[in-house]
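Below is one structure; the comments refer to it alone.
We show some of the complex, not the whole, and keep each chain where it was.
Labels A and B are assigned to the chains in the order they are written; within every chain, residues are numbered from 1.
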Amino acid sequence: MPSDLVLANRGVVDSFGHVSMRHPDRPDRYLLSRSRAPYLVVDADIMEFTLENEPVSHDERALYAERAIHGRIYAARPDVAAICHKHAPATIPFGVTGTDLRPIFHMAWAIGASIPIWDIADRFGDTNVLVTKNEMGDHLAHTLGSHRVARMRGHGGVVTGATLREVVFTAVYLQANAESLTAAIGLGPVLYLSEGEIDAASHTLFEPLLQNRARENWAAQIVFDAE
Amino acid sequence: MPSDLVLANRGVVDSFGHVSMRHPDRPDRYLLSRSRAPYLVVDADIMEFTLENEPVSHDERALYAERAIHGRIYAARPDVAAICHKHAPATIPFGVTGTDLRPIFHMAWAIGASIPIWDIADRFGDTNVLVTKNEMGDHLAHTLGSHRVARMRGHGGVVTGATLREVVFTAVYLQANAESLTAAIGLGPVLYLSEGEIDAASHTLFEPLLQNRARENWAAQIVFDAE
């Protein structure tokens, strides 16, 4: 999936993130790669899963241990058609300090006026921090609520959207916003986008024109072709 | 335009910045790409616009929503022959904190002894922060005044100059200055260039010799050729 490549190339996912989309014809299914780094995923790696995170066709391939994230969010959020689970380094500090992670420039509006933090320990105690069970995915989906993004303490986060392009766009600018915000906090009190500005942007800044412009740019900068 | 490539390659513009120049023969016109990421702009993308930001030839191509920045600054500033609108990450923090953004080393003299901040909300309230109307461009041009650079709160900034090379030069060193200044502020009280030093530099550091030296260097480091 080209989305994997764009996100990997921009450092949003590393060896262990993943990107899924809801099945276009069957809303009770979703598509996700076999267990493989996003940088390397090719079409033949894509598999189909139920919202209970069972593979539809049983074969020998290894699966992502954390696919529970995907199925349970699709189950809880009919409006969501794509999900990225990421470990972007710039966002980790905001997950472990609880510092406000809010948009400071317009292209980052989609991360929303606030981003909840899901701490797996609150419900499940000492774990390896992976979302390996459906009940964990349900709990994460509950914390996500109606937000587009959730932070995962000591782990990373999830980005959701109505399309794969929205998710890539939001994830790239979430990372850019986290980097600039970290620097800004070192300089002084920060003026965030207002809620009114975020609302105004939500009506115009996901236009296909803008998404296509970014898409064309990011695709051209991919330095490795998996095939 | 090679200027787009240089700026994109050095991270001054991302998918959404743009670079224009005043028409060399008609000062009431300017040249700007169709809506496309600077990294990918080629000669055939360049279009001609009036200072009211209307395209001279009507065709089907999508246009930058923010071209109002360009036309209205050209109208207000006869001395300006090139403009870059940018989202350089290192400068965003200075737009949202109001921290002094002044030159700390000689090559950055051209950013000027002070850089005004234009906050779109001051006049236009809650918007999507884009400069989509001529009156917004006029207001930005008014805040820019006789400066070479203006910050745009929650957005990025504009860099102007008498030539495209000046603009590229100023924009590259604005970014470098912002990066080093952010680090310096973390170390202790900062000694900026004096106004006398900035003035002295203004008489010598835009010589074609220096601009050509930088140009040759930056061009050689471009890693992607759009054609």
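Everything below uses one rule, namely that a residue touches a chain if its C-beta (ideal position, glycine included) is under 8 Å from a C-beta of that chain, and two chains touch if they have at least 3 such contacts.
Computed from a predicted structure; not experimentally measured.
A.B. asks: With 2 copies in place, how many does the full complex contain?
C.D. replies: Number of identical chains in the whole complex: 4.
The rule is short, and it goes like this: only the chains that are shown with their structure count from here on.
A.B. asks: Quick check: how many Å separate the C-alpha centres of subunit A and subunit B?
C.D. replies: Centres of subunit A and subunit B (C-alpha means) sit 32 Å apart.
A.B. asks: So in the complex, the part of subunit A that touches subunit B is made up of which residues?
C.D. replies: Against subunit B, the touching part of subunit A is residues 104-107, 109, 176, 179-181, 183-184, 186-194, 196-197, 199-201, 203-205, 209-210, 213-214, 216-218, 220-221.
A.B. asks: Inside the complex, what are the residues of subunit B that reach subunit A?
C.D. replies: 14-16, 35-37, 39-40, 62, 87, 89-90, 92-99, 121, 125-130, 153-156, 182, 185-186, 224, 226
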